[in-house]
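Just one protein chain is left out here, and the rest sit where they should.
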């Protein structure tokens, strides 16, 4: 399965949960409940990714990165933003003069 | 440009910086320097994403999500893990019984 | 009650939970269970503090700062470090040439 299908499908699944009954769906709770719940998950999953990386556990690293990306996609969906828009932004940075050069400037300020 | 191309190209650019001279490239510094540098960026970018979401600033949300995904890709590249592997993990969760159901169980423990 | 008493008493309470039966005490679980649990809380509480600050909600700010400090004290207690040692470090920075000057140098590197 290509990345396009995976992220696109993921976005579709997430959006479909916007109207799902609360209590039956973890994603519905994150989408419809208090926004702080999904934001707290972003903080929690970031730390879990850092721990997995520090432990050099490849399977955990992949697992926690997927969790972090997933929860950030859910948070974005609350604001009607898709994963494709994030990819387009990454592409824009590479398409012009490149992330590398832009970042190198902005980070040294 | 499809997501596949974007993430694949991003992985390629990151990997190409593994041998780049330090000091000329922000990505080379993150890949070759002390690992805590890129991990700290993950903590920092998570908070920036949370702030952007709280501010309901759509352009900032996309920008900060791109920063968070980019820095997590760099951290993964230090362990020879690609964005495709993260997508495959997300696909695996959806391909069987779905993230939704699995998560709903694991999160309620 | 003076701060000394508060932090000292908090350390005492935390240490007393090191031998408490699991399942009866939240602190005992954080002290005796997998370390990632209390570390995840640090990530989560950091984000909650950021949200409270962004919301300019004074009661929430105090509440979330207390949560963050508390969970960091529990994490430190797993390594036999007390809040007093953290305060001593803060005092040391002020006692010599001051945090201000040291920080101003180290952060601009």
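We just call them A, B and C in the order they show up, numbering each chain from 1.
Keep this in mind: a residue touches a chain if its C-beta (ideal position, glycine included) is under 8 Å from a C-beta of that chain, and two chains touch if they have at least 3 such contacts.
On a predicted model such as this, the values are computed, not experimentally measured, just so you know.
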Residue among B:6, B:29 or B:42 touching the omitted chain:
B:42
In the full complex, which residues of chain A touch the absent chain?
43, 46-47, 50-51, 54-55
May I ask you to list the residues on chain C that touch the chain which is not drawn?
1-4, 6-10, 13, 17, 24-27, 35, 39, 42-43, 46-47, 49-50, 53-54, 56, 58, 61-63, 65-66, 68-70, 72, 75-76, 78-79, 81, 83-91, 93-94, 98-100, 103-104, 107
Contact with the hidden chain only, please: which chain B residues?
36, 39-48, 51
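Definition applied: only the chains that are shown with their structure count from here on.
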Measure off the straight-line distance from the CA centroid of chain B to the CA centroid of chain C, and report it in whole Å.
28
Go ahead and note the Å separation of the Cα centroids belonging to chain A and chain B.
8
What parts of chain C, by residue number, touch at least two of the other chains?
43, 46-47, 51
